[in-house]
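This is the structure I have questions about; it appears just below.
In this view, the complex is presented without one of its protein chains, the others remaining in place.
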Amino acid sequence: MSNLRFITAGESHGQLLSAILEGIPAGVKINLENVNADLYRRQQGYGRGGRMKIESDKVEIVSGVRFGETLGSPITLIVKNRDWENWQKKMSIFGEENGEKVTAVRPGHADLTGVLKYNRSDARDILERSSARETTMRVAVGGICKEFLKACKINIASRVVKIGGVIDDYELMKLKIDEAKSKGDTLGGVFEITIKGVPVGLGSHIQWDKKLDAKLAMAMMSIQAIKGVEIGAGFECANLFGSQVHDEIFYDEDNRKFYRKTNRAGGIEGGMSNGEDIIIRAVMKPIPTLMTPLKTVDIETKQQVLASKERSDTCAVEAATVVGESMAAFVIAQALLEKFGGDCLSDIIATIETYNQRLNK
Amino acid sequence: MSNLRFITAGESHGQLLSAILEGIPAGVKINLENVNADLYRRQQGYGRGGRMKIESDKVEIVSGVRFGETLGSPITLIVKNRDWENWQKKMSIFGEENGEKVTAVRPGHADLTGVLKYNRSDARDILERSSARETTMRVAVGGICKEFLKACKINIASRVVKIGGVIDDYELMKLKIDEAKSKGDTLGGVFEITIKGVPVGLGSHIQWDKKLDAKLAMAMMSIQAIKGVEIGAGFECANLFGSQVHDEIFYDEDNRKFYRKTNRAGGIEGGMSNGEDIIIRAVMKPIPTLMTPLKTVDIETKQQVLASKERSDTCAVEAATVVGESMAAFVIAQALLEKFGGDCLSDIIATIETYNQRLNK
Amino acid sequence: MSNLRFITAGESHGQLLSAILEGIPAGVKINLENVNADLYRRQQGYGRGGRMKIESDKVEIVSGVRFGETLGSPITLIVKNRDWENWQKKMSIFGEENGEKVTAVRPGHADLTGVLKYNRSDARDILERSSARETTMRVAVGGICKEFLKACKINIASRVVKIGGVIDDYELMKLKIDEAKSKGDTLGGVFEITIKGVPVGLGSHIQWDKKLDAKLAMAMMSIQAIKGVEIGAGFECANLFGSQVHDEIFYDEDNRKFYRKTNRAGGIEGGMSNGEDIIIRAVMKPIPTLMTPLKTVDIETKQQVLASKERSDTCAVEAATVVGESMAAFVIAQALLEKFGGDCLSDIIATIETYNQRLNK
Partner (left out) sequence: MSNLRFITAGESHGQLLSAILEGIPAGVKINLENVNADLYRRQQGYGRGGRMKIESDKVEIVSGVRFGETLGSPITLIVKNRDWENWQKKMSIFGEENGEKVTAVRPGHADLTGVLKYNRSDARDILERSSARETTMRVAVGGICKEFLKACKINIASRVVKIGGVIDDYELMKLKIDEAKSKGDTLGGVFEITIKGVPVGLGSHIQWDKKLDAKLAMAMMSIQAIKGVEIGAGFECANLFGSQVHDEIFYDEDNRKFYRKTNRAGGIEGGMSNGEDIIIRAVMKPIPTLMTPLKTVDIETKQQVLASKERSDTCAVEAATVVGESMAAFVIAQALLEKFGGDCLSDIIATIETYNQRLNK
């Protein structure tokens, strides 16, 4: 199994969300403010509804860290749900069922498939877990991974590229979101992740499931509402000649280093990081819960009804961007540990340095 | 570990390529002609160079099948390389090194990163494995998976959507390929996979790494030269309102079945198959080996040189399409076994039927 | 990855211990009293020291269960440490280090190897996690697995077989423990797990890492202080002829069922459950923390010192027995889900029944 792994748990309106992240080496200093700043960013963004504005998630670490430093042991992360008080009957672990059920399954969600697969009569049994609320814990996990990566001089940034057809113009994007909101409609968009400082040779060409781009694609597509992912020039590759796509290779004699002047490969060739920035884009579909609800079927009565409404965001692409960063951080941290091994930060840094010296001699 | 797994092995010009596929249930009848037909399709397509026309891959099964039926034990697949005779010195397993090395690493390939990562002085040590020749075995593996899926009434089809900017018009695509060829250039494109008959509820919403779309994205992105993948409406989601994207839900009283009139979700909601056709598109970059070679650096002399040429295809999107089908077949077969368990085909078919009866009652 | 998995987390004197168990199907009724009863059993047993008598662990479920029934989503289990108040400075997550360190590493523990591997100067950074306190969460996890297994008519029992050389005589075992205690010494022993009702055919002969006995051996040996494991006749096989070891096969015409009159195989042949009771024995070494401490080295001064004392049990074989049950429950539940698939209890029960009907027709 991989050196680094995590599981998240928790229902959207349960008492708390949790995650266990295992495999972060010992000796990494954790600045919780950085992690909480990412949690805050996940809750912001133009187009978010009421709930997000009220909530302000804070993560607690309850294992795996001592005196501000990781121990190498599993890190338990907890985010308490602030409105648990209002939900503790509906979401009671051992209380009595009260008969109140969600049966107007929402298109675009896990609701219908979930109740069929898991044989439930209340779509809440599904939607509480399938909700993008789960990504809170991915951001917390990713936040810890980022602290580790930063110590290895790897940094991750992101930006929103497109919303509702508007490219790169934030003010026009806002207008588009206003338009959608006024119609009771929603919007999706595209975000871009850039990872700087990745050593040459993470991932491998030798087997399909060891390719770094494959792992990044899985991680991105695993985010709720993501419907596509591309690396570097991505889908634009279908419009260009080879001579327009591939990045010629040069050598910097001073630094004794190979480099490229272009980066259409997005930092990955042959399933491996090539030392250039890794560039990933992902597309998020519009939020499926509309204020002007879509038609659906009541799973109990089998009658045509309007979909139930759980949330009221118009656009959450900015939030998804933070989740994208987090998943990218996890995949890169995992690949780094696979390549360089190591149980403590100082050993890993030493191994990376020795490796880079070999490459640049 | 998953019930179903495979590893491929072999160098492009080695004696043979091999794969072991483990976890196919017992009792599946294998028609080798179907598998070989896919291998043939992988070698065809407008824009392929000389080598592909000469070669004609045939797979041999040497374990796991008896009297034409799977035993449940691991299936060894072998494809012999027909020009081994000409390569046995250059690729000798235990012979003497002859000093002939590939040092003009090719842009767009694993060559440079591979020699650095694995500390090799001959790029052949890398390119022989990173070559798309490896996908031969994926097609063989996928061919076996398809035989199993067909027995479960699941079928996979595909088509080329775009080549060099030309959409859906095969004759114009050919002209575009001719143009590229005449320039010593190459082209990429987009293909689409459609999977019919998938039961409701493969994959799961409960964890990031159990989502069916995430697994499909990984499988597609793992294919050599693939730079993007999308499901259903995909990147088009960034241009549309929610009301234009989500598929309303209806109920067919006669067949006691939920259905949708549209399929922009591409058959997957909440990380699970929803019973509609699964639709995946992937983009392939143009082949990086150009007859008008790109600039690069000789890894030995560090001098600027032109990239070496290993192959001479102009466009291989049609071949990649077959590989895409194969990887999709593997992922769906794996998800099917995870959901329904089963060690023999008859048990699995019975379990699927009982499940479908529960859903449609 | 397996359908069923878990990770535990938490330090021995941290705020809480946690675990996430993922893959338990939906629809399993959870009786928390059963789980807590196992936690209680883990804390009892003749030979336990003061701490165990004071503590009384209670597990809380904070996700994955609603109205007393599993949802199919990950189950978060939490056990709070009752003496956290006294330890919150020493084990502070983000507080200041106070300079108090454990440097007299204890023989027989992870202490020395851990501080070297993870590059720590305080053995507490290791021993807090390596402590058998961690098994609390395994018992909680196993308790949930047992609820699922019971619903599938599979039951697990155990007994202590030997302590300090005394076989099968509980009163003599107690005397032996008293003797050890009076010397400031400790004792180990052997326990036996019996699993009844396991369907024919869990695990598989087809690959080394799919064998049920291999998985059980791993699970048992993973328990703190376990140094050996055997199945059925186990090490006694080295003293007997084949004719004395193997279980002849008979057929019960009335129940249309194969059976054996003996069970020296311990219920597993060819890496698969054969329908007879599964019988596993494991040996626990004496607790390594002695009241009459062993010689060791101070990792800071490199001087010869006496080992530090963290705990004061004389014998914990009875506790280990409960942990053994729990790990066995997990492995069997995992193998059951691999064989029968299924996302909800009713589907799984139906699939097992159909399978058993095929076997007995």
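The first chain written gets the first letter, and so on, giving A, B and C; residue counts start at 1 in each chain.
As a working rule, a contact is a pair of C-beta atoms (placed from the backbone, for glycine too) under 8 Å apart; a residue touches a chain by one contact, two chains touch by 3 or more.
Worth saying up front: this structure is predicted, and the values here are computed from it rather than measured.
> In terms of residues, what is the contact footprint of the unshown chain on subunit C?
So the residues of subunit C touching the unseen chain are 7-8, 105, 107-114, 116-117, 119, 126, 129-130, 138, 162-165, 180, 183, 185-190, 200-201, 204-209, 211, 213-224, 226-235, 237-243, 245-251, 253, 258, 260, 265-266, 269-275, 283-288, 290, 292, 294-297, 302, 304, 327, 339, 358-359.
> Using the touch rule from the top, list residues of subunit B that touch the missing partner.
Touch with the absent chain occurs at residues 5, 7-11, 14-20, 22, 25-27, 30, 32, 61-68, 71-76, 91-97, 117-120, 125-126, 128-129, 343-344, 346-347.
> List the subunit A residues touching the unshown chain?
Residues 1-3, 22, 72-74, 201, 204, 206-207, 209, 337-343, 347, 350-351, 354-355, 358 of subunit A touch the chain absent from view.
By definition in this document, only the chains that are shown with their structure count from here on.
> So subunit A and subunit C: same face meeting same face, with over half the numbers shared, or different?
Mostly the same residues form this interface, as more than half of the numbers used are common to both chains.
> Can you give the rotation angle that fits subunit B onto its twin subunit C by Cα atoms, in degrees and rounded to the nearest 5?
A turn of 180 degrees brings the C-alpha atoms of subunit B onto subunit C.
> Taking each chain's centre as the mean of its CA atoms, how far is subunit B from subunit C in angstrom?
Roughly 42 Å separates the two chain centres.
> When the C-alpha atoms of subunit A and subunit C are each averaged to a single point, how far apart are the two points in Å?
Once rounded, the distance between the two centres reads 35 Å.
> Could you say which residues in subunit C touch two or more other chains, in rising order?
Residues 22, 72-74, 343, 347.
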